[in-house]
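A protein chain is absent from this complex, but the other protein chains hold their places.
And then chain A:
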Amino acid sequence: EKQQQFENLDVQLRKLHASVESLVFNRKELSVNTASFAKSAAMLGNSEDHTALSRALSQLAEVEEKIDQLHQDQACADFYLISELLGDYVRLITAGVFDQRMKTWAKCQDAQVMLQRKREAEAKLQHANKPDKLQQAKDEIRERVFALAVKPNAGFSDLRVFFSSQKDRVKDFRVVIIKYLESLVHTQQQLIKYWEAFLPEAKAIS
């Protein structure tokens, strides 16, 4: 059941990670397009004969350049706060599950081979009529059979440690949400400054 929970969590986190990667990519593309528009507005401003309109268009270009910088900063927040956190959890789960499964499977295989050898040795001892050594071989076979039944479950003990740190995961995400909201508030406050500075320039066109 724990393994199923783990796999479900793995699938969920991967979907989230893919979504936020798309968000980061599109934000960067917005930054590029904003910079391109800023350049075209600057060129239009330079070609305009009417002085006040020319100045307003140049100011528009400057505002767009500043907005481009805000987009870049927000893309960094998207990436470093959310994308990297989700990526770390995905990598953690992948490494833990895959590595543990490989080790457990290898151990099971070795144990099976050893058990087979012991059974073959037991058969030889039965024919050789050595009761002491035969009893010792039977005891050893019983222990190995028991170990094979327990080992696959014990192999997932590291994953149980991961589950017990879910509280840390919740705390990580709470911190991220607060930091992300702070970045969003900061962006809007900067935008307010830029628009409030530009408005008189636009109104000054006569």
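What we mean here is this: a residue touches a chain if its C-beta (ideal position, glycine included) is under 8 Å from a C-beta of that chain, and two chains touch if they have at least 3 such contacts; residues count from 1.
Just so we're on the same page, contacts and distances are computed from a predicted model.
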### Task
For the chain that's not shown, choose its UniProt protein name out of "Transcription factor", "Palmitoyltransferase", "Protein LITTLE ZIPPER 4" or "Sorting nexin-5-like".
"Sorting nexin-5-like"
### Message
Could you pull out which residues of chain A are in touch with the chain that's been left out?
### Response
5, 8, 12, 15-16, 19-20, 22-23, 25-27, 29-30, 33-34, 36-37, 39-41, 43-44, 47-50, 52-53, 56, 60, 163, 166-167, 169-170, 173-174, 176-178, 180-182, 184-185, 188-189, 191-192, 195-196, 198-199, 202-203, 205
